[in-house]
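For this depiction, one protein chain was excluded, whereas all remaining protein chains were kept in their positions.
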Amino acid sequence: MQQFNEPNLITTSSDKLFNWARKNSLWPLQFGLACCAIEMMSTGMAHNDLDRFGAGFFAASPRQADVMIVSGTVSTKMAERMTRLYEQMPEPKWVIAMGVCAISGGPFLDGYSVLMGADRVIPVDVYVPGCPPRPEALIFGIMTLQKKIERDQQVGYEKPRPALVNEDGSINEYLPEREYGEISEGKAPRFDGIKPLKRTYVFERKGMPPAAQTDVGWVPKEVKKKLKEQEKAAKAAAENGDTKAEDEPAGETDGAKKDA
Amino acid sequence: MAVTLPEGDLGSRLERYLEGLRSRHGLEDSAIEGNVVRILTDPDSVPAVLTTARETLGVFHLSFITVVDRVGSFELTYELMDLRGASVRVKTVVEGTEPVVPTVTNIYPTANWHEREAYDMFGVAFRGHPDLRRTYMWQDHFDHHPLLKSFEISTKRTFEGLR
Amino acid sequence: MLGEQRPTEEEASALTEPATSRLMRPDVRDEFGLETIDMNMGPQHPAMHGLLRLILELDGETVVRCDPVMGYLHRCQEKIAENRMYPAVIPMTDRLDYFANMHNEHGYVLAVEDLLDIEVPPRAEYIRVLMCELMRLASHIPSIGFLMLELGAFTPILYAFRERERVQSIFEAVTGARMMFHYIRIGGVKADLPPEIPEQIWKFVENLEKNFKGDFVDLIEGNEIFISRTRGVGQLTQEKAVEMGLTGPPLRCTGVDFDIRIDYPYSVYPELTFDIVTDTAGDVEASYRVRIGECLQSIRIIKQCLEKIPEGAVMAELGRRIRPAEGEGFGRVESPRGEFAVHVVSDGSDTPYRVHYRDPSFVNMQLLQEIVPGHYLPDIMPIMGLVDPVSGGWDK
Partner (left out) sequence: MGTVLQYLDQEPFRFLLSFGAVLFLVLNLAAVLTMAERKVSGYIQLRYGPNRVGPRGLLQPAADVFKLFTKENVSPGRSDLWVFLGAPIAMFLPAAAVWLVIPFSPDAVIANINVAILFFIAITSIGALGVVMAGYGSRSTFSLLGALRGAAQMISYEVPLILSLLGVVMLSGSLSFVDVVAAQGDTFWTWYFLPLLPMFLTFYVSGIAEVKRVPFDLPEGESEIVGGFMIEYSGMTWALIQAAEFASMGLMSAITATLFLGGWQPPLPFLDLGAFNWIWFGFKTALIMFTFQWIRWSIPRLRMDQLMDLGWKVLVPITLIYLLIVAAAMLILQEVF
């Protein structure tokens, strides 16, 4: 089957169908952590009927759930269990961090057994602030997640995102402070002794994103070809160099990979 | 089936508890404050005092055991209630940083988890406890006893800090 | 880790014979030499009232060992309280037992007031009692719903949450929050009742009293299956209940008429007339009946409060800075689950030196390892309904 690199008629229309189905049947995992669980339950109950959105089936087993609502404080002891539950859920899956405790640790931030936010161990899609959030807020969070799901694509990227590469080749995960400079400068006095940030190059990504920011599974064709050639070369070198010392070919292949 | 709770009015009952405990254990530092009989005893005679309280005087309910870390020594409070308005508060002070106290689980079975909690939070060991494990924290990944004063968490929020 | 002075195991067992030796059971094999199954229930389980983990040993469907494991919601409440100023601990107590927030606040505030030795205006006391009793309604009714949910009937929980939602809207009007109120303050309450609220509470209570029988009692008790699932399950004797230190409905369902509100009176409870609801059976059904009866008593108390509430200030004159003298304070309230006690130790500074919460869920849950063995696996759920623990309470 042909592999699509860019969205086309087939993928976009199937995307539409699947995204419509996924967003309209978000089954949450029955996973109450703390106080927010009560408000989560209230959301499912008669007054704020979550079932209206097709999200009312609280699956007790993680195998049948689509979205995990992390409702409450995550302790370090629970974090391991939560990660396991997340891994048990089948793809595609989403996570809503409900309440400040799940976002950052909240009032228990400085506790010795409290995880500072669920996003330290599992990827979070939607954050719903509040302590606890009102049921309306949770419903809004679910609708936000629905909007996010609507934008999902099977192939291609949502938008070419800027990759931030520093002078020395390291990649910035977040936008550096300088990007927001215009907003903050002039309003609050800057402290002395702050060095200017390293120069940052911004690339418009087209077609091929830098390897560090793609998922592991996807390797562009050209790179695959290159890697194959390198492997062949390394094999040939190893066969030729059998008579030589055993360490050398290994070193060579490593070097070749590094170059790529 | 039936449990008979102590009878009589509050004042006479308090007197009875105080007298009963004093006559058997020779407690000097003991008094009645409000509806509470306050008793200070040494750690090794705690089980004896509590046995008297439960078996002879009929104070059936152990409400809680509080441990206070007085840096260098530990203060234990056993709060007993007779379920009819009077309380017996037994205090004891244990010296040392790794104290061992005799257990009271054979007198008040409900002390089981209270003592486990105290062990978890303060490292106070209870001699003869049937099941001394940690209640809250990891059994094997967490080597601290978090409520000790020597265990500090990052932020102390007071007026001094705000100014 | 703790040095040589600790006795070895043999020494310890020689010293005192543990009374709870029944906790340790030998390897159970039946006459065919078949082994038991180990089963791990929770922490993520629909019937575990939060994050409880039960390590079960099953012989077929019969439980032979039950070992509760806690700590999945340990939020360092006591340590954090040592690092906050006295008033700033109140919002943290809200998050202890999150079905009885008002009672937690009340217990802590009573302890601090015991330390400070201050008088609270009578109107504030009445408002506190009013709010606590509403909270009891908002806790007992869902707990009946949860009992039914765990037995397999899904519908009663929705009726229960409908009532809870109504109570929450009253709370929202009074305190500004649906769950985490921070309403009862040291020396009084945060704000007076809004003018239209007493009438609204009266209406709600009247309505609830009228519909209580139809919506809950008849729907649940009229069901043969409910009776057969709960009658005789989790049988408790009075000795057992007192020995295990139970309080609240699990104790009262055995017939011991102990209620902090009457036996260790606080606030304005001595001025109000109400009964202690007890039952003699001591099983799950009895605890359900006790909860139903307490709801009706709460309605009675709320009505009296609304009739008797005096005019006046709702906050005592206190300085901005609360700095009690060195000493100890105790506060004890009857929360929906039993005795909630707070022990505050002060060293004369802004922050408490030590705060200890005695939460009823924590103590009542010891019952599980005692009475679950011998029951069938599905009986664990009604027994959880009998104990009705809350995760935030037992884990602090």
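Note that the chains take the letters A, B and C in the order they are written out, and that residue 1 is the start of every chain.
Please note the rule applied: a contact is a pair of C-beta atoms (placed from the backbone, for glycine too) under 8 Å apart; a residue touches a chain by one contact, two chains touch by 3 or more.
Being a predicted model, the structure only gives us computed values, none of them experimental.
Trainee: Since one chain is left out of the picture, which of the remaining chains does it touch in the full complex?
Mentor: Displayed chains contacted by the hidden chain, ordered by label: A, C.
Trainee: So which of C:166, C:185, C:229 or C:261 would be touching the chain we can't see?
Mentor: Here the residue in touch with the unshown chain is C:229.
Trainee: Just to verify: which one of C:162, C:240 or C:323 makes contact with the chain not shown?
Mentor: Looking across C:162, C:240 or C:323, the contact with the absent chain belongs to C:162.
Trainee: If you put the missing chain back, which residues of chain A would it touch?
Mentor: The list for chain A reads 17-18, 20-22, 24-25, 45-46, 49, 51-54, 56-57, 60-61, 63-64, 66, 88, 90-92.
Trainee: So that we can see where the missing chain sits, which residues of chain C does it touch?
Mentor: So the residues of chain C touching the unseen chain are 37-40, 45-47, 58, 61, 148-155, 158-159, 162, 223, 225-226, 228-229, 376-381.
As a convention for this text, only the chains that are shown with their structure count from here on.
Trainee: Multi-chain contacts only, two chains or more: what residues does chain C have there?
Mentor: Correct list: 71, 74, 76, 79-80, 83, 395.
Trainee: Chain A: which residues touch two or more other chains?
Mentor: Residues 77, 110-113 of chain A touch two or more partner chains.
Trainee: Taking the touch rule as given, give the residues of chain C at its contact with chain A in the complex, in rising order.
Mentor: Touch list, chain C to chain A: 43-46, 50-51, 71-76, 79-80, 83, 91-92, 95, 98-99, 157-158, 161-162, 164-165, 168, 178-180, 391-392, 395.
Trainee: Along chain B, where are the residues that touch chain A in the complex?
Mentor: 136-138, 142, 144, 146, 151, 153-155
Trainee: Once bound in the complex, which stretches of chain A touch chain C?
Mentor: 29-35, 37-39, 41-42, 45-47, 60, 62, 72-73, 75, 77-78, 81, 85, 107-108, 110-114, 131-132, 134
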